[in-house]
Each structure stands twice: as structure tokens, then as C-alpha cells.
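Of the protein chains in this complex, one is absent; all others appear in place.
Every chain is named by a letter (A and B) in the order it is written, and numbering of its residues begins at 1.
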Amino acid sequence: MTVAFYIMAAIAVLGAVMAIALRNVVHAVFSVLLFFSALAGLFILLLAEFIAVVQVLVYIGSVGILMLFAIMLTTKVTGDPTRKLLSRGWAWGGLVSGALLLAFLVPLITQSKSESNSQLSNFNPSVKDLGLTLMDPYFASVGVIALLLTAGLIAAVVAASSASGE
Amino acid sequence: MNLFNFTDSVGWLMWVPICPLIAGVFLALLKPSGRVSAFVAIAALAVSLILSLKAFAMTWGHEAQIETHNFTWMHIGGVDLEFGMVLNALTGSMLAMVSLIGLLIFIYSWSYMSHDDRMGRFFCYLSIFMVGMLGLVVANSLLLFFMFWEIVGLASYLLIGFWFQKPSAAAAAKKAFITTRIGDLGFLIGLLWAFKATGTFLLFDNGSGILETTQIAALAASENVMFGMNTAGAIALFLFIGAIGKSGQLPLHVWLPDAMEGPTPVSALIHAATMVAAGVFLVARAFPLFIADLAMLEVVAWFGAFTTLFAALVAVGQYDIKRILAYSTVSQLGLMMVGLGAGGLALKEGGISIGMFHLLTHAFFKALLFLGAGSIIHGCNDEQDVRLMGGVFSKMKISSIAYLAGTIALCAFPFTSGYFSKDQILLSAWTASGPIFWISAIASLLTAFYMTRQCCYVFLGKYRGKGHVHESSPIMTVPLVILAVFAVALGYVSEHFYHILDYLSGVHVHQHESIVVIISWIIALGGIGLGLLVYARAKLGIDETDPVKKVFPVPYRWLENRLYADEFYEATAFKLWDVLAILITVLEAIMNQLVDFVTVVVRNIGSFFLNTIDKRVIDEVSFDGTCSRIYNSSQINKLIQNGFLQGYLRLLTGGAVLIGILLIVFTR
Partner (left out) sequence: MNYPQLFLTTLPELIVVLGMFVALGFDYTKYKELDPQTRSNKVAALSTIALMLGLAGVVWQFLQVTDGSKTFSNSFNGQVVLTPLTLWFKGLIFVLALFVVQFAKTDVPNKHVSEYFGLILLSTLGMGFLITAQNLIMLFVSIELISLSLYGLTAFQTDKKFSVEAGIKYFTIGGVSSAFLLFGLSYLFGATNELSFEGITAAITSGAAPQNYVLIASAFLVVGLGFKIAAAPFHLWAPDTYQCGPVPVAAWVASGSKIASFFLLVQLFGPVLETSEQKETLIAGIVLVSVLSMVLGNIGALRQSCVKRLLAYSSIAHAGYILIGLVAANEDGSISVLFYAVIYSLATLGAFATIGIIDSRLGREAQIDDFNGTWKQNPGLSILFMIFILSLAGIPPLSGFFGKFYLFMAAIGSQPEIASWSEGFYWLVAVALLMSAVSLFYYVKVLKAFLVSADTPKLPSIQITKAEGAGLLLLAVLVVYLGIYPTGLVEFIAASLG
């Protein structure tokens, strides 16, 4: 189990780093997909099969394909290597991120014994439960998400119709 | 699920729609040349036809038997979604009809579309259409039925708009899609309601399907769910709304005549024989739900009656040969609904036979008429206005004879196929309800009349159009002849005739009423006679006034304008938006008045302040000397705010780190 976890985690980190570093946008998207898959594997290790399936279906299946399509439909970006995405200060960025990790997570992990949350562990939602939770107690939030998507749609319309030089 | 199991279950039925699907995918992906496309599509459909005939043979003689093959498609939210195939008489007969007519039309299209460089795509669409149509016939699940139903709708949208370069074709495609979608909404509500009430989408499932007696009894038990109907009736009502949209019943009929913008084989396949019949088929398939509430049957019968009369009237005033046939289709579909509704009232389950029999016969002669019309249009150099035809009979003998065979079948000339099926409808209407009978009878009379009118325009006299008329190629005429034989001869199986009726619904159907037979003879012969009397001798042409118009100018103009149904929608649905707009303008005016008022008040206060406050309150204020040092310190900011996003993000994270370090330092 532990070995599997580390392998999955390594693949995930590798995918994430590659997604940022690769110069070919299409390759970068594939790296993101790799990252998603590793994440799905981690979910399976955590015995959250449902979330894993969702991860595969929604993120790898839909979001990833959507990204690829978006790239292909964008006229100027094909699979060619694009301008170097990393700026000169990448070392500083890495340093700061590492510092963030050290400042927050390391103390936390070392200081506190893992206080597992028993109430959460027996929460294994089926689609039905999830649907009921979303549509019953959290209906108002779901409604706001609808507005959020509307806002996104409107902004996208403005951006797209202006970009096409209409 | 065993795909290749051809022996013990009916799982192999899925190959009927899969064959054209393979062809469609093949055509879509490989884009072969037109000739190859046609060949592939026809070959695939031929396989379907063989399988369909096998299905037909299996059911013939075993009418009451229902065989199903169900499988779980997916398990979601604690519910099994089951799909399946069903084989009974309804499936068998409909499959045989759809694939046979489909095949003939495919062959016909090969010639008809041969000049079109997008022939491959055309056959791809046709194949997709056949997938949907054959699929919904075999479907044993309301959901699966609906999915195929939507495929049919999509394919019809693509086919009607096939010549999308013509604005009218594009508009017609859109209109068809949107109008039928309104009906589909009803279907969707109906199927969801059925699922909620029964917990399954399956139609037949060893006694627990929606259409089987236990569920029907449970559904019928709840009284007065909606408009005094029980649950079964309410579900049936919503399904019927779907059928109204698809089968062009009033008030959603407006799309069907416009759909004639598509290529003629499309009109024949979709808007005469198969797709529009899907609505009728839905009612027939879900018939147990309809008989569970008699009120629903009356609804069906009345809708059908109004549609049939309305469309028959409108057809009298049309000049476009395909439009006449289109309205005739609407009218006949209405008649099928009458058959189902009145038949159900009179004969219970036997109602299926009445409606479906007319559906089957109509499919043959209407496909024949459309293909014949296509051939004639082709021969007359793509002219569709009957006023610019004439004298076609002598130039195009085969097409004309075939067309006339279709015409007499549609007019219900005694002992043609149309006669038998229409007779049965009138018989059940006679038993069920007087007014419906008379409405249907008048509509039938009008049918004979307008068909005669059309034939007089097309075949008699001299050719009035441009160019010269020529007969079409054999590839086009051979299907015509085959169909003509069916149209006329399907009646000559009359010794098996009651057998067919019994076969279709699985119950014994027998009705006879001498007076109705006499009336139907009078109708058919009278309508044709009347037509000949008015039109045979009259001078016809684009500059001439129609003989009926001379006598009844005003009502005829209404008919020419299709009784203003489109204008009615324009005046109601579209106007609502305008009214809202006016309301908004009024509100805006009120708002402006309010703002004006505030402004006047404000301006007076403003001038008061201006005159009283000394304009030189604040004199020269100088900080320059003392503050220059602070001023220069602002340089630091330029270092940070250098405009580079990456730098910003780094600083943001740096800030977070700073806070984190603070946490570590202070937390002890």
C-alpha cells in the first residue's frame, strides 16, 4: 500500500511539474491528464472509489478532452513548441513555494499526530446521496454555482466574440 | 448480453438498427465516393431487411406472443437503467414495413441524388435516420425509445436542411427541429413520470413492465391525478404530446409542409412513411396506457379528427405538388389517430389494429406518391407548381400509372389497400362517436377531391411549363412499380385481411356495418367524381383562377393561406415579447421622471452652496519642500510593481510564507 502510494504520488508530482515546464502545450495537457490519473489512483488507495471514478470520468474524460479541443480550435496554438513559458525567476518561485511548504505543512505534520476524523471515514456517498445532498441542504449554493457559470459564460461570450474580430 | 446469440432470445434484434449504424459510421469516417456510399448504405439496409423479415415471420401466427431481451445498461444512484428489445406483432410488422420502404427509397435516391456531389453525406444521414427509426421500433424501454426518437429528429433536421444553401431549407429544418422539440418535451415528462410511478423504463419485463397488466392496473388505480384522469391517462397524455409533435397533428403540424424543402426521397421516407408515423407508432406501442383511461382515447380521437379535417381542407387550396401531399400526410396521420382513438373506444386492444393497419398501407401508397411526385418533378425540370405541369401522362407513362395507383389507394377507391384500412377506421368511428365519424367522412371525401384535382392539374391537358417532359431512369421507376403493386395489391390479400388485423393487435377484430361500407363507397367515388366534374374540363394554369376559387373566392383564399396557422403563431407567441418591451419602455419613462425631479432639487441646493462659500477658502498649499524625502521613498514601490505577473505571484506567496513564519515564531 505504502509503496503504491509513493509511486502514485511521484507520478502526480511529475505530471504537475511537467505540465508547467513543458513547452509544447499539447504535451502539457497530456501531463495534466497524467496528473489526474495519478490522483484517481490515490483516491482508490484512499478507498474512495466513487471519487476516483468521478475523477476519471469528469476530469480525464471530459475536462482533459475539452482542453485538447480548446487548444486545437485555437488557431495559433497547435502542437508546436510555444514561447518559453518559464520566466527567468523560476528559481525564486521554486524557493518561495518550498518555503511555503516548510512554513506551513512541515510544522503541521510534525507537530500534530494525525487526528483522523471518524465522522468522515464512514461517509461513502453514492450518486443518490450526493445528489440529495446537493439538491436538498445545499440547494442555495448550487443555485449560486449556476449564477457563477452564467457569469463565466457571459465573460466567455464577450471574450470570444471580440477575439474573433466581429 | 450476447451480441451474437441468434437462437434462443431476441437479442439479435439489435442488429437491425446496428447494420445501418455501421454503414453510417463507415460513411462518416471514411467518406467514400458517392457510388460506394450508396452501395454500402443499401447493402447494410438489405441485411436489416432480411433480419426484419425474419422478425416478421417469427411473429406471424404468434400474434399474442411477446418476446423480450433485456439487459442492464448502467447502475446509477441505486437504480438499474435497463434497456432491451421487444419482439411482438407490432415490432415485426413495423420493422418489415420500415426496412422495405427504406430500402426502396435508398435505391431510388441512388439515382435521384446522382448529380449531387454530397451524395455520400446524404446516404450517411439516411443511414443515421434508419438507425433511429429501426431502433425505436425494437426498443423495449421508454428511455431507449426516446433516445432513438431523438436520433430520428436529429437526422430529419439534417436531411430537411440538406440543401442548406437554400435559406428556405435551412429555415424549414430549424422549424421542424424546434416544433417537434416542443412535443418531445411532453414525451420526456411522460417518460419521467412513468419512471417515477413504476420504477422502470421497460415496457415489457415478464409482467413488471410499464405496459403489462399489473403496472397498468396500479397506474389506473389512482383516480383524478390530472384533469380527472388517472396516472396512466396522464402519462399517456404527455406521450401523446410527443406524438403530436412528431406526427404533425394540430396544433404542431406547421413544420411538416415546410419540411418538403428537403430532397424528395427524404420527403417520401421521413415525412410520409416512417418518421411521422413514429408518433402514431408511439401511441400504438403505449396503447395499454391509453386504454387504461377512456378519456385519453377520446382526446386522441378528437385531435385526430380535427387534424384530418383541417389538413384536408388546406390541401384543397395548395398548388405545390409536394405541399399537397404533405397536407395529405397530415390529414392521413390524423385519420390514423382517429383509428387508434375510436378503435380503442370501440374495440379496446383492437384499436391498435385499426390505426396500425392504416399506417402500414398509407406508408406504401404515400411513399409511392412522393416518389412518383419526385419522378414527375424530375421529369418536368424541377418544377413543383401543379399549375405549370399538365399533360404529363402521355410523356411519363410508368411514373404516371404508378402515381395514379397511389392516388386511388389514397382516395380509398374500393378494393385498393387504402379502402380497407380507411373503411376500418370509419367503422370504429361509427361505433365510437357520431361526430368523429362524420368529420372523418368529410375529410375522406375531401381527400378524394383534392387528389383528383391534383391529378387533373398534372396529367390532363397540355404541358404548361418550360422545356420538355422526359421519363425518369429505371432505377427510379422500378421502386415505383414495386410500391404501386403493394399499394393496390395490399388490399387483395383481403382474404387474409381480417387475419392482418388480428395479427397486429393480437386480439380478434371484427366489425361490420353495411351502412358504413356504403358511405365509404359514396365518399371515395363521390370525391373522385366531384373532382373530375370540377376540374376535368376546366381551363387550368398559373394565370387561371382555380375553379373552386371562382365559386367560393373568400374561403378558398383562407385555404391558400393554410388557414393562417403560421400567422396565428406569429400573432400570439411572438407578440408576447413585444408587449413586454412596451411595458419596459413605460417603466423607463417613469424612472426618467423620477431622476428629473431629484436633479431639480439638487441643482437648487448646489447653487446655494456655490454662492455662499468663499471660492478662495483654500489658498496655496505647499508641501513640496518638506515632503520631498517621503516622495522619493516611493521609488521602492516601482521595484515591486514591475508589471511582471510571475513576480507578483512570487511576492504573494512570499507574503504567505511571512505569515507562516510568524505563526511558527509566535506559536509556542
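In this section, contacts are C-beta pairs under 8 Å (C-beta built on N, C-alpha and C of every residue); 3 or more make two chains touch, one makes a residue touch a chain.
The model shown is predicted, which means the values in this text are computed figures rather than measured ones.
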item: Candidate in contact with the missing chain, chosen from B:29, B:515 or B:645; value: B:645
item: Contact residue for the chain not shown (choose from A:70, A:101 or A:151); value: A:151
item: Touch list for subunit B against the chain that is not drawn; value: 577-578, 580-581, 584, 587-588, 591, 595-596, 598-599, 602, 605-606, 609-610, 615, 618-621, 623, 627, 630-631, 633-637, 640-641, 643, 645, 648-649, 651-656, 658-660, 662-663, 666-667
item: Positions on subunit A where the hidden chain makes contact; value: 104, 107-108, 111-112, 115, 117, 119-120, 135-141, 143-145, 147-148, 150-152, 154-155, 157-159, 161-163
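Heads up, the rule we're going with is that only the chains that are shown with their structure count from here on.
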item: Contact footprint of subunit B on subunit A as seen in their complex; value: 87, 89, 92-93, 96-97, 99-100, 103-104, 107, 126-128, 131
item: Parts of subunit B lying in touch with subunit A, wherever the complex brings them together; value: 76-79, 644, 646-647, 649-650, 653-654, 656-657, 660-661, 663-664
